[in-house]
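The complex appears here without one of its protein chains, the remainder shown in place.
Residue numbering begins at 1 within each chain, and the chains themselves are lettered A and B in the order written.
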Amino acid sequence: MQELFTVNNLWMMVATTMVFIMHLGFASLEAGLTRAKNTVNILFKNTIIPAIGLLTYAFVGFNLMYPGADFAGSFFGFAGFGLPLPEGWDSSNYNEGYTFFTDFIFQAMFAATAATIVSGAVAERVKLGPFIFFSILYVAICYPIVGMWKWGGGFLNTLETPFYDFAGSTIVHSVGGWGALIGAYLLGPRIGKYTERGMTAIPGHNIPMATAGVFLLWFGWFGFNGGSVLSADPGLVSKVFVTTCIAAAAGAFGALIVSYLKFKTYDITMVLNGILAGLVGITAGADQMGVGESAIIGFIGGGLIVFAVVFFDKIKVDDPVGAISVHLVGGIWGTLAVGIFGDLAGMGQFISQLIGVVSVGAFCVAFSWVIFFTLKKTIGIRVDEKEETEGLDINEHSMSAYPDFNIKD
Amino acid sequence: MQELFTVNNLWMMVATTMVFIMHLGFASLEAGLTRAKNTVNILFKNTIIPAIGLLTYAFVGFNLMYPGADFAGSFFGFAGFGLPLPEGWDSSNYNEGYTFFTDFIFQAMFAATAATIVSGAVAERVKLGPFIFFSILYVAICYPIVGMWKWGGGFLNTLETPFYDFAGSTIVHSVGGWGALIGAYLLGPRIGKYTERGMTAIPGHNIPMATAGVFLLWFGWFGFNGGSVLSADPGLVSKVFVTTCIAAAAGAFGALIVSYLKFKTYDITMVLNGILAGLVGITAGADQMGVGESAIIGFIGGGLIVFAVVFFDKIKVDDPVGAISVHLVGGIWGTLAVGIFGDLAGMGQFISQLIGVVSVGAFCVAFSWVIFFTLKKTIGIRVDEKEETEGLDINEHSMSAYPDFNIKD
Partner (left out) sequence: MQELFTVNNLWMMVATTMVFIMHLGFASLEAGLTRAKNTVNILFKNTIIPAIGLLTYAFVGFNLMYPGADFAGSFFGFAGFGLPLPEGWDSSNYNEGYTFFTDFIFQAMFAATAATIVSGAVAERVKLGPFIFFSILYVAICYPIVGMWKWGGGFLNTLETPFYDFAGSTIVHSVGGWGALIGAYLLGPRIGKYTERGMTAIPGHNIPMATAGVFLLWFGWFGFNGGSVLSADPGLVSKVFVTTCIAAAAGAFGALIVSYLKFKTYDITMVLNGILAGLVGITAGADQMGVGESAIIGFIGGGLIVFAVVFFDKIKVDDPVGAISVHLVGGIWGTLAVGIFGDLAGMGQFISQLIGVVSVGAFCVAFSWVIFFTLKKTIGIRVDEKEETEGLDINEHSMSAYPDFNIKD
């Protein structure tokens, strides 16, 4: 008993460290896919966001997301500020799989992810102060409320056919994706991105860094999905490892084939985003899919984001790193896929999945819009033209990411 | 019982994630030790290879390597396509240490390694399409057949004194190394490497990246060797951690001392490859060696690769990253060392080790030659002179790894 509890808890703690590393993954990916003159700014955001996530989640988020039966409604609940240990708590009676503190720290690592996803889409033009303000509210309030709807026992969990989202295709990734969409839309595109002559590709300045970011994110996903089993159950966790990896690999091929057919070149950024789309796509049903189904979900997810990237450029929503395509489109796809493939497939499930996608989307869009729009009309959310052209690093941070090298324009 | 199974399986899963990170290690090392104009190409190969490895291993490799008693001969066996779970399988009856899915995913992470090793040796001049074609065949067919000879119960395992290869000095590393040798030989050296004035060093463009790669590979080796215990056995796994690290450290010093004596400078690339040579060298006998023996094996391995690098340059086999020296020479050394040092040392064992080295070498050389030679005589395996001079990134991928920086020539 104590032994099994100790193993289960150990896995949840190790999974926590893996999810933590995803923040380095996001930092590397987003910095790599943007320009050298804005690198310090991106890194600054992605460094401060996990700090924000941990502190706000300890102060309010955890108790908003898991209010407990006494304090919860169907749409909102709150168990109070801070992290008071449950009365009479010791290391073995919190639940069967892990301690109170393990629960908190594992969940806290997820919390910051939502804002990190937004960070990529608004990169290279957002003002730092307002973005940090948005991040605090999004991580502290929006994410945990949505999370409570499903994981905290709220209305999505009590539908006749409960909405299913194993590790967060909707609850985590699309929450970030909706914020990214609203942020990128309200900010408008970067200078020079869409001109009368059409769309101009603005290439990322450091492909090795972006590549490392994707590998680190994949590594983190072992904890993100594997830890979402909430125990070290050998059969389930190992199955989740397999479905997760197969979907990632198939996502790489989906994006490779579609992008090669469309653009006649081997586009590494598409392959990298294809891997992520496969990972986001399998996240909702990683424990419900077989090997073949995982391959199909990943492959379609990878192919889909190539079209999504093209689509968002067509409607002139400028997303420098492809975050909306990966996390929103991929997240919706993965969530719906639970109604189409695997052990839960069926019309009833599909409709519940749709309800989840739409309700989470509506709330996140409204929440993001209110904050970003208010900020835009008051202190402003976008740096001025001179600052954007010269780069955010020199203007917001008085430094360059690479002072010993010459950076072009 | 369930508790111990859960711990054992947990370790195998965590080890899997560590071996996964080796792919980022290889990508970083190989990209760092080659030129900036070919960086996207290297990263592309090393990103797609794990995807190839996972998918082909699920489809055929696993069942070629571990055909099971019903389907296996001494040299070849096959249990069918895909990953059908063994009849009546559940999370506790597959074996004592881990589940079916854990077995698959741990082994699958090893599979891609073979092709990744080749990737480094053929870098900066190989055509992408043919290389991917080679990789698929090498990972899907060559590696699992050789693996079956030992780990799947084939003839190397049933020698009177069984061939011993704990975690794959021969079965993994030299398999990659032989492919690397044949590929580099058939491709010929990079333009400008060997001229009438002698050998020209072509320095790697990003030493921090190469260094990070080696640290990540070392990290991965905790899982590669430690996971090869196939359980969390405390005495054995911790011993393997110690022998592995001591050999790596001694490899650093072996290469440092030999290279300093030869070249009168502190050559970091030699130290980095010395660490890897120590790691490859201890891999065959990591569970059989004492602390002192590990230090000797690592030290000799590290020193050896300095001579090996010089030797391959002398015979004009151009290996940009030293992969043949590290993985082939280091792998042979480590395999033979099991007959010389440690608990199994003896003439009988040494001969069995030699049989393993030679038979695996013969098969891999033949397999690689047939594929690379056929490709060379048909669609070609080498990019044209203009493309090689301008760089593969711009020609095969229409992009640069560092578009915001000026890259020399």
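Quick notes
Basically, a residue touches a chain if its C-beta (ideal position, glycine included) is under 8 Å from a C-beta of that chain, and two chains touch if they have at least 3 such contacts.
Note that this is a predicted model, so its numbers are computed, not measured.
Here the missing chain is touched by one residue of B:Ile275, B:Met289, B:Ile340 or B:Met399, and it is B:Ile275. Contact with the chain that does not appear here is found for just one residue of A:Leu64, A:Ala79, A:Ile105 or A:Ala180, A:Ile105.
Across A:Leu33, A:Leu54 or A:Ala123, the residue that sits in touch with the chain not pictured is A:Leu54.
For the chain missing from the display, the contacting residue among B:Lys127, B:His205 or B:His327 is B:His205, taking the whole complex into account.
Here the missing chain is touched by one residue of B:Leu156, B:Ala250 or B:Val383, and it is B:Ala250.
The omitted chain makes contact with just one of the residues B:Phe222, B:Phe312 or B:Phe341: B:Phe222.
Counting over the whole complex, subunit B has residues 3-4, 7-8, 10-11, 14, 18, 35-37, 203-208, 211-212, 214-216, 218-219, 222, 226, 232-239, 241-242, 245-246, 248-250, 252-253, 256, 265-268, 271-272, 275, 291-292, 295, 402, 405-408 touching the chain that is not drawn. Residues 2-3, 5-7, 9-10, 13-14, 16-17, 20-21, 23-24, 27-28, 31, 39-40, 43-44, 47-48, 50-52, 54-55, 58, 82-83, 90-92, 98-102, 104-105, 108, 128, 206, 209, 396-406 are the ones on subunit A that touch the missing chain.
To be clear about the criterion, only the chains that are shown with their structure count from here on.
The distance from the centre of subunit A to the centre of subunit B, each centre being the mean of the chain's C-alpha atoms, comes to 33 Å.
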